[in-house]
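For reference, the structure is listed below as structure tokens.
Every protein chain except one is present and positioned as in the full complex.
Per-chain residue numbering starts at 1, and chain names A, B and C are given in the order in which the chains are listed.
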Amino acid sequence: MNETAYAQVRVDLVDLHRVLVQSELVVWTAGNVSAKVGDGHFLIKPSGVAYERLTPESMVLCDLDGHPVEAGLKPSSDVFAHAYVYRHRPDVGGVAHTHSTYATAWAARNEPIPCVLTAMADEFGGEIPVGPFALIGGDDIGRGIVETLAGSRSPAVLLRNHGVFTVGASARDAVKAAVMCEDVARTVHIARQLGEPLPMEQGDVDRLYDRYQNVYGQ
Amino acid sequence: MNETAYAQVRVDLVDLHRVLVQSELVVWTAGNVSAKVGDGHFLIKPSGVAYERLTPESMVLCDLDGHPVEAGLKPSSDVFAHAYVYRHRPDVGGVAHTHSTYATAWAARNEPIPCVLTAMADEFGGEIPVGPFALIGGDDIGRGIVETLAGSRSPAVLLRNHGVFTVGASARDAVKAAVMCEDVARTVHIARQLGEPLPMEQGDVDRLYDRYQNVYGQ
Amino acid sequence: MNETAYAQVRVDLVDLHRVLVQSELVVWTAGNVSAKVGDGHFLIKPSGVAYERLTPESMVLCDLDGHPVEAGLKPSSDVFAHAYVYRHRPDVGGVAHTHSTYATAWAARNEPIPCVLTAMADEFGGEIPVGPFALIGGDDIGRGIVETLAGSRSPAVLLRNHGVFTVGASARDAVKAAVMCEDVARTVHIARQLGEPLPMEQGDVDRLYDRYQNVYGQ
Partner (left out) sequence: MNETAYAQVRVDLVDLHRVLVQSELVVWTAGNVSAKVGDGHFLIKPSGVAYERLTPESMVLCDLDGHPVEAGLKPSSDVFAHAYVYRHRPDVGGVAHTHSTYATAWAARNEPIPCVLTAMADEFGGEIPVGPFALIGGDDIGRGIVETLAGSRSPAVLLRNHGVFTVGASARDAVKAAVMCEDVARTVHIARQLGEPLPMEQGDVDRLYDRYQNVYGQ
């Protein structure tokens, strides 16, 4: 990627943060998206900056240890979690993080979201797992994400008492997973309020996942 | 219908997909509307295209077997369900599909929505039924829709572990049914959270349905 | 009032229907507002017209029996309920009707909303009562509204299995009551989901109501 490509990624990241806001996945400054650029860097939201004030230039370029490589704004407080994911998952091109309401409610109870909807089989290929509680600022959150996703087809992971991290081939895919994670977290929650959702057979989950990953879209 | 009429239908379909978004019935690309044109074709949303990028030209013209009749974008992954409905219900001019939250929660539990609101009697003439679980990609979903609606006055049907399909004389009527389906699914759900809604007498349901279908509007 | 005053009332009514939409109290065409003009007439929403298509000219002028006095659009299907209220409550200058979600959920269970919030004491002066089930099209709904409100300070009444009617000195006051009715219906519902709200003393309810009605505002 060259300088110009980074410019486009910066524009896309502003737009993707706007999607988080419009999808009501974040309040105030509590959520962030990053995108890998080139082999050894990623761009991420600056810390504590209001979404409506984000500009392409405000996105912070970091190396894969999570350190900014240019003078300017400080990166998101979650930068080390993003960095850990990029170091250990070379297939990942984008990471998103939210405290979206329903997904975080499952995380507060330390419960995975069971796969009882066709839309959930499509995108997540099974349940959305919960990783451990971890403090911000080091490798603990990143390790929790990577280890929990290792046993799953899901691009989303809940972290206990915390919120949601999602990964994707691109930042847009990660944001899509964050949007759909909240959607299924909400629907399954509401279904369970008045009884038990019917289970889906694993074979059906597999067939739906395979079709959505390989046939759906243009 | 001629070429010009199709152009208007395409514009209307873009607008109706916008209604799905504004009514919060869909997230990302998970929902679609189609409209029958002429005797043997229908127009439908392209697969996996974001709602804000839909244009009149992007709508895909298909025959009643669900196959596109022009080069261009692939139709919605749900195209065969729409096609089945048009083949077996010549009175239907429009079909809508969503995973709207509350309706899908009833579907996840395999429960019909009981008719306990006057607005529900008006539009649905009784309970909103639930059809079987069916995999996407063939005639199974379409057959589930048509067979379940056969025993009902409702223009909406829930599909188990999946979501909602609605039908109407026009695409706009189908979207109206989708909007009202979610509205009553939500209100009845919330009513049941703190007790049991009072039942309505069948005679009253019949009188309300008759009046709304025959007197209401201009 | 003269011709010019009616023009302003028509503009205000379009705006007040927009408030119903923005406050998420209505979907599709299911809600309406009217305003008394002069001693013997009122203006009301036309039947089945989408909110975004309402114009000042589309509002229907009716006499106090609910009959339109000009050629043009048909009035709201609820016109006879509005007319009954104006005939029996000369102090009322505006009426609003919605099926707003949480209020209608209380109505579906035939439960009044208990007064457990200071904001509810301010506006409603006590519980929001529930009136009887009644069919649309004659005097039954209007009579249910007037008789139920007779024993109450509340400008809002729930009708069993149906929805909400509110009254006010003006149409704007009626819409305000509809907005606040849904707000307190929602808050009290949510409070009760996890336990019992604490009761308020009648003396405190009286003091809050008196202050809000007589001191609040400009």
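Here is the rule we go by: a residue touches a chain if its C-beta (ideal position, glycine included) is under 8 Å from a C-beta of that chain, and two chains touch if they have at least 3 such contacts.
Fair warning: this is a prediction, and the values are worked out from it, not measured in the lab.
Asks: Please identify which of the visible chains the hidden chain touches across the whole complex.
Replies: A, C
Asks: In the whole complex, not just what's shown, which of A:His41, A:Arg87 or A:Arg160 touches the removed chain?
Replies: The single option touching the absent chain is A:Arg160.
Asks: Pick out the residues on chain A that sit against the missing chain.
Replies: 27-30, 46-49, 73-74, 77, 99, 101-102, 104-106, 108-111, 133, 135-137, 160-163, 189, 192-193
Asks: Which chain C residues touch the hidden chain?
Replies: So the residues of chain C touching the unseen chain are 23, 116-119, 176, 179-180, 183, 186-188, 190-191, 193-198, 200, 204, 207-208, 211-212, 215-218.
Here, only the chains that are shown with their structure count from here on.
Asks: Based on which chains touch which, is the overall arrangement a line, ring, star, complete graph, or other?
Replies: Shape = line; chains linked end to end, path left open.
Asks: How many degrees of rotation carry the C-alpha atoms of chain B onto those of chain C, rounded to the nearest 5?
Replies: My answer is 90 degrees for the C-alpha fit.
Asks: Just to be sure I understand: the centre of a chain is the mean of its C-alpha atoms, right? Then which chain's centre is nearest the mean of all of them?
Replies: The chain sitting closest to the overall C-alpha centre is B.
Asks: With chain centres taken as the means of their Cα atoms, state the distance from chain A to chain C in Å.
Replies: Computed from C-alpha means, the inter-chain centre distance equals 44 Å.
Asks: Counting only Cα atoms for the centres, state how far chain A is from chain B in Å.
Replies: 31
Asks: Where in chain C do residues touch two or more of the other chains?
Replies: none
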